[in-house]
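Subset of chains shown; positions unchanged.
Order of writing sets the chain letters: A, B and C. Residues in each chain are counted from 1.
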Amino acid sequence: NRQGFPEIVYGEGKSAEQILTIVQSLRARNDSVLVTRISLEKAVIVQKNCPEFEYNEIARTLAWTEEKPKTNGYIAIVCAGTSDLSVAEEAAVTAETLGVNVRRIYDVGVAGLHRLLDNIEEIQNADVSVCVAGMEGALPSVLGGLITNPIIAVPTSVGYGANFNGLSALLSMLNSCASGVSVVNIDNGFGAAYNAVLIHRLAHKGEK
Amino acid sequence: NRQGFPEIVYGEGKSAEQILTIVQSLRARNDSVLVTRISLEKAVIVQKNCPEFEYNEIARTLAWTEEKPKTNGYIAIVCAGTSDLSVAEEAAVTAETLGVNVRRIYDVGVAGLHRLLDNIEEIQNADVSVCVAGMEGALPSVLGGLITNPIIAVPTSVGYGANFNGLSALLSMLNSCASGVSVVNIDNGFGAAYNAVLIHRLAHKGEK
Amino acid sequence: NRQGFPEIVYGEGKSAEQILTIVQSLRARNDSVLVTRISLEKAVIVQKNCPEFEYNEIARTLAWTEEKPKTNGYIAIVCAGTSDLSVAEEAAVTAETLGVNVRRIYDVGVAGLHRLLDNIEEIQNADVSVCVAGMEGALPSVLGGLITNPIIAVPTSVGYGANFNGLSALLSMLNSCASGVSVVNIDNGFGAAYNAVLIHRLAHKGEK
């Protein structure tokens, strides 16, 4: 499997049957298995044969996670609005399935700054943050000025009009005037969490 | 002249001679005259015949402003970084030539939030704010969550790469999740100030 | 609540149940409540529990507005064609729920100039106008040359082909050669009205 990590299946465009076949073969060889971008309907079919898998309706993930000892570090998943929840949860479930503790700091968008400031210590104490925002995508820039650890920014396609399906947030994040911010594809909660887990691993490589 | 206001000449693409001719004819009929987007070289030529005009090198404006009684309200010109100064000053000079007091709150970009918070009272007390920002254009969104008066946002073309000459900031501002923000063209400090002056006039229409 | 104003719920992407829960909690604390971007189906479900709410099918809004004394100023909602009605009505309902009088001047597109000219006095007498137009988005430019109060322009996504979902009207409005025009996101009738209400409040701040 990839990099000593659980295998992750991209569910989009695969039938329930295809996913089931893949999942069953992976189950034999892996500790944990994660399917992303899978609908409830398909998940139910897979779960009939693999009842130990848990479906997260917001994240649209299906995961089987074997409990293992974790570091006491954590990744902060920071999220601007309720409409970005789906992407934030995809990130959170990914990190958890990959064996890392997660703290969810949700609904801290820049239009209500005090909520972000109230939670800033918990975010600063994370090894690395995943920062999810749609529309103007300003959250990573503000956060980048407040903390000193790396931030993986995820633009979301939430919005309408001149949002152009996430282009607006994507460009904002790439142009961030705060240092320490790097960016993944629009709606790619999975990819952001994967990056964060790699960084977390570096930060704790001596441990355990 | 338009709307009881001083005449404003758009200097771009006009020769010093053309500007001089226009300015001299306007001087006869108006109290104040403003030329925007005019280079130092052209300004010097005009000033030879019209020594009462003042050139602002950062704003690239040439103005002759007759002193008149002002309201005690003011417009806040809020600016993210030093590279946005030129647009902010175009706005400031425009508002002043149009007869309104201005307060400059510069260098309060979102990557250094405390400076913005330190100045928030002065911004809140303005009738209306002009908010200038390039790159990710996050400042109007943050400001919009902190104050309750209207904000005219001006994206600037400052930046490089995925900034696409100001597109990044423009889209951010149009997608602002904070209410009370409206937007003018990239680098259009003049237009933002003009809007702000119209709003200021409404706020003080009984006075004087 | 925000800025002494009624609370506004963005209905898009929320289930009827979620909206009902939010609305019921807001009802306790607020005078007026507005839900935007809500379908008839969802509205009917909410209305079963909250029969005092009124649904506007064109605006796709669900609102409960407590009657309060109003200023005798008003906002003009100016609209180019019949296909822009939905956005214009979102603006109108928003302003009304926020407690401001509205005058609807509809179907005054630039291809039939006389209708606009026939209504120009009523628009000029408004404190501020919301100007809604799709396709070539020329209406705010023409209007801006005829009146001297601020205009909040709303591009709509109405059109086809090189309209690119409202990009055409958006760019037109941002490039308006008339002064006094600022712009909000494509189809954002809510945001335009919110801005207009802030300006209206400034214009009448001594009153009542």
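The rule is short, and it goes like this: contacts are C-beta pairs under 8 Å (C-beta built on N, C-alpha and C of every residue); 3 or more make two chains touch, one makes a residue touch a chain.
Please read these numbers as outputs of a predicted model, since none were measured by experiment.
> How many copies of the one sequence build the whole complex, if 3 are shown?
8
Heads up, the rule we're going with is that only the chains that are shown with their structure count from here on.
> Counting residue numbers used by both copies over all numbers at the interface, does the chain A-chain C contact come out same (over half shared) or different (under half)?
Result for this pair: different.
> Could you tell me which chain's Cα centre is nearest to the average position of every protein Cα atom shown?
C
> I'd like the Å distance between the centres of chain B and chain C, where a centre is the mean of that chain's Cα atoms.
Computed from C-alpha means, the inter-chain centre distance equals 27 Å.
> Using CA atom averages as chain centres, what separation in Å is found between chain A and chain B?
Computed from C-alpha means, the inter-chain centre distance equals 41 Å.
> Once you find the CA centre of chain A and the CA centre of chain C, what distance in Å lies between them?
Roughly 36 Å, centre to centre.
> Taking each residue of chain C in turn, which ones touch at least two of the other chains?
Each of 170, 185-186 in chain C touches at least two other chains.
> Which positions of chain B touch chain C when the two form their complex?
So the residues of chain B in touch with chain C come to 2-4, 127-128, 148-150, 152, 170, 174-175, 179-186, 191-192, 194-195, 198-199, 202-203, 205-206.
> Please give the residue numbers of chain A that touch chain B in the complex, ascending.
80-81, 109-113, 135-138, 141-142, 144-146, 159, 161-164, 167-178
> Hey, which residues of chain A end up touching chain C in the complex?
Against chain C, the touching part of chain A is residues 83, 158, 160-163.
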